[in-house]
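For this depiction, one protein chain was excluded, whereas all remaining protein chains were kept in their positions.
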Amino acid sequence: MAAKRTMTLNLTDAEMQALDELSVRKDITKTAVLRQALRLYQTIDARVERGEKLLFENEETKEKAELMLL
Amino acid sequence: MTVEVSRIYLLDVATGASIDAELRDGIEQEQLDDWRTKWQPALAVVLQELAGRGVPISQWPQSWHWNWDQKSARVQGLLSYRGLCVVAQGETQGLAQIDLTKSCQESRQAGRPLVYLDYLEVAPWNRREIQRPTRFRGVGTALLSAAVQLSLDEGFKGRLGLHSLPQADDFYRGMGMTDLGPDSNYQGLRYFEMTADHARAFLDEED
Partner (left out) sequence: MKLQRSREWWLARARREGDAAIGAGMSALDPLPEAKPTGATGMNVEEARIAFGKFVNLMRRRKGLTIEELAKEADLDVSDLLVIEDHIEYTPDPRTIYKLAQTFDVSQQRLMQLAGLVVANDVGFRLEAVRFAARSEAVEKLNVEEASALEAFIGVLSEREPQRSK
């Protein structure tokens, strides 16, 4: 595995709880949740930078809602 | 990014000998050059022959129209995508690309992150439908094994998904992956998934 560095993360109770829940629900460690979050954020950002939009579509109503991203 | 190299062994089909090879967790310029200057010409010869014999397109090798150059340019620098390759005797023997943004569909692990094998291709001279006898055996299995190991390294417990090419369906079934049927979003290719249990058995040290 590639060399890794450790950093300390300051999270509120609510953030910590969200992290715990995702870790259980997704069956991955808390570190894996954060690394996955970074990957997804970077991927979406790269596509938005290319001029693409991120849309959510309701499978039943086919209603589309745009998610705003900076 | 530095590429990590693992020593692996392939089987030389003609002599039955063991061949030293490298499993590399990255795709570099050498691979793109091999793909263009060695894989593509080898495929073009076969395609001309197939067309001349009037073989229907459904029986053609599946991966001839992939454009690896464009593919790798789009994912440069993104954490979500990883390349893998097998190199032996100075030539690229197989290529794979992984997408880490997808989730499982199999009911027991639905919604959990997995390693999605976006692309896996073995060099034309190692494919029976193109060249007989083939040169090396074990390239496809090595790439698949690497993808499962990567899933373990990422904390995804070996979970892996892929859309199989029709000729490979039986192989994936044989190794115990779950067949979730044809996917209409992927030109009807069958979607296969490996569970954490499958993965453990697959990468088992024992034989």
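Think of it as A and B in the order they're written, each chain with its own count starting at 1.
Convention: contacts are C-beta pairs under 8 Å (C-beta built on N, C-alpha and C of every residue); 3 or more make two chains touch, one makes a residue touch a chain.
These numbers were taken from a predicted model, which means no experiment stands behind them.
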Given B:Val87, B:Leu114 or B:Ala142, the one touching the chain that is not displayed: B:Ala142
Full-complex contact with the absent chain, from B:Gln109, B:Thr134, B:Thr178 or B:Thr195: B:Thr134
Residues of subunit B (touch criterion as defined above) contacting the omitted chain: 4, 6-11, 18, 23, 25, 43-44, 47-48, 51, 54, 56-58, 62-67, 70-71, 74-75, 80-82, 84, 96-97, 99, 101, 117-122, 127-129, 134, 136-146, 149-150, 153, 162-165, 167-168, 170-171, 174, 185-187, 189, 205, 207
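FYI, only the chains that are shown with their structure count from here on.
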Geometric centre distance via CA averages, subunit B-subunit A, whole Å: 27
Parts of subunit A lying in touch with subunit B, wherever the complex brings them together: 1-2, 25-29, 31-32, 35-36, 38-40, 42-43, 46
List of subunit B residues in touch with subunit A within their complex: 1-2, 4, 78-80, 100-101, 109, 111-113, 153-157
